[in-house]
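Excluded from the complex is one protein chain; the other protein chains are retained at their positions.
Let's look at subunit A:
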Amino acid sequence: MYQYNDFDSAFLAERNRQFRAQVERRVSGALTEDEFKPLRLMNGVYLQLHAYMLRVAIPYGTLNSAQMDTLALLAEKWDKGYGHFTTRQNIQYNWPKLSDIPDMLDALAKVEMHAIQTSGNTIRNVTADHFAGAAADEIEDPRPIAELIRQWSTDHPEFQFMGRKFKIAVAAGAKDRAVLKAHDLAVRVVKNDAGAVGYQVLVGGGLGRTPMIGKVLHDFLPREDLLPFIEATVSVWNQIGRRDNKYKARIKITVHEHGLEDIRARVDARFAQIRPTFTGFDQELFEEIKTHFAAPSFRNVPTDAFDAAYDADPLFRSWVDTNLAEHRASGYAIVTVSIKKHGATPGDASAEQMRALAEIAKTYGHDELRISHEQNVILPHVHKSDLPAVYAALRDVDLHTANIGLVSDIIACPGMDYCALATARSIPVAQQIATRFDELKLEHDIGHLQIKISGCINACGHHHVGHIGILGLDRAGVENYQITLGGDATDSAAIGERAGPGFAYDEIVPAIERLIQGYLEMRQGPEETFLEAYRRLGLAPFKAWLYPEAQAHAA
């Protein structure tokens, strides 16, 4: 993974020094809150319901064991012993004191981490496929390009005070695991007919108040054109994007209002203007960055220990069948560690668990970890012969839940338990759904099903693209939950359809249970997933299960 050079370290030290001084000036009264707020936001510091919140960037979700250990240190020393992994592959601390945050940032800098541009109207932390560099279906590791974009966007003078935030994702797999089509801009590594590697650029996707699916802005860009093309795109939006209304400021609205053709013409014109200023330095840098992402030296040893454990231990077998993905190297597997134990808060890991994950990565995982947008932790390179030991080590810290892709593997934003923007809680709804389906012992029978919960219209919980989406709202001073169905976060991305009237807090879990009962009754067989059944049958029969009283009344 990427190692800082002297420039990076000096840059970060200077930024941290500046922020420390800004905090001092705020505390002394030399800066008002209005002056300080944009400064703290640029450094990932929010003020939430009960405390400040520090959002630390985990660029493209990649980290090593020393970095994970430091995340544990922050949780223990300056927070309440845990951290929350987010849908943008970052980690959030819910309880820091303002006066401690400069020390937290200095501790992060020691392991080459920061909180820069994790908030504010800037280009945010770049996300990527969490299986990058390990997936069997990818053209090349997409992280070098993500790192190049990170360096280019960090402190980019043109893009520090934009009309709104701007989110970029990068992936190179045949399958989209990075929700590319829900990003302001997405880069997909592709091959053309001649076999050359280049980039497809998508634009104008996003969730929130006005969900939109991203559209192809350019089908195939050669490598050396990518950065100027992205710069041209952001530049065009920064010029013509609306600043009169924050709800219409994102690029999805700009693309929608101007039309894709108009945006493409403007981007092409701007690209022609700035392309000559990219004289090749970015490509030299890219070549250097690539060397940081060289694949580990994979071992070639027998997998007998794995085969024996798989045959002997049914719990291990269930975990293997549910939590592993295919690796590109023979004898290896990609392990997804579930941070979704039934009844626990989705995405929350204790300091002890983080340390255990770091130790496992160091011992068995080529020192690499990933955070997924689904709020789980990935060990991207584990040799199958080590899997029994990895499973045992995970079991010791209660991280062995076998539920990846199942009904209890729920994405949930912090909701009104923490977030100042939230209109309802999401965490307890997720906890109760997971607990209920664990009691029913049905989730392996139900199969692949993604539930995604947001506690407000901003959709950090990706509810629009959940097979079942749940949106928590404030209806006349009472929490109320709207259900959407048929959303899809992959290549076949789709925005879910609203099922009907919302449900009260104590009605939402029974409603989800009825819905899933209905699916089990109506599916053609266990091989037909919830989403496939929904696509075959449409909304109406599912509605009948959700609103039985209305049906009885109509009959």
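Annotations for the structure displayed:
What we mean here is this: contacts are C-beta pairs under 8 Å (C-beta built on N, C-alpha and C of every residue); 3 or more make two chains touch, one makes a residue touch a chain; residues count from 1.
Here, contacts and distances are computed from a predicted model.
The UniProt record for the undisplayed chain lists the protein name "Sulfite reductase", from the options "Peptide/nickel transport system permease protein", "Sulfite reductase", "Tricarboxylic transporter" or "Heme exporter protein B".
Across A:Gln18, A:Ser99 or A:Gln239, the residue that sits in touch with the chain not pictured is A:Ser99.
Contact with the chain not shown here comes from a single listed residue; of A:Val320, A:Met416 or A:Ala499, that residue is A:Met416. Among A:Leu49, A:Ala66 or A:Leu285, only A:Leu49 touches the chain left out of the display. Interface residues of subunit A with the unshown chain, by the touch rule above, are 26-29, 32-33, 47-52, 80, 94-99, 345, 348, 416-418, 425, 427-428, 431, 474, 477-479.
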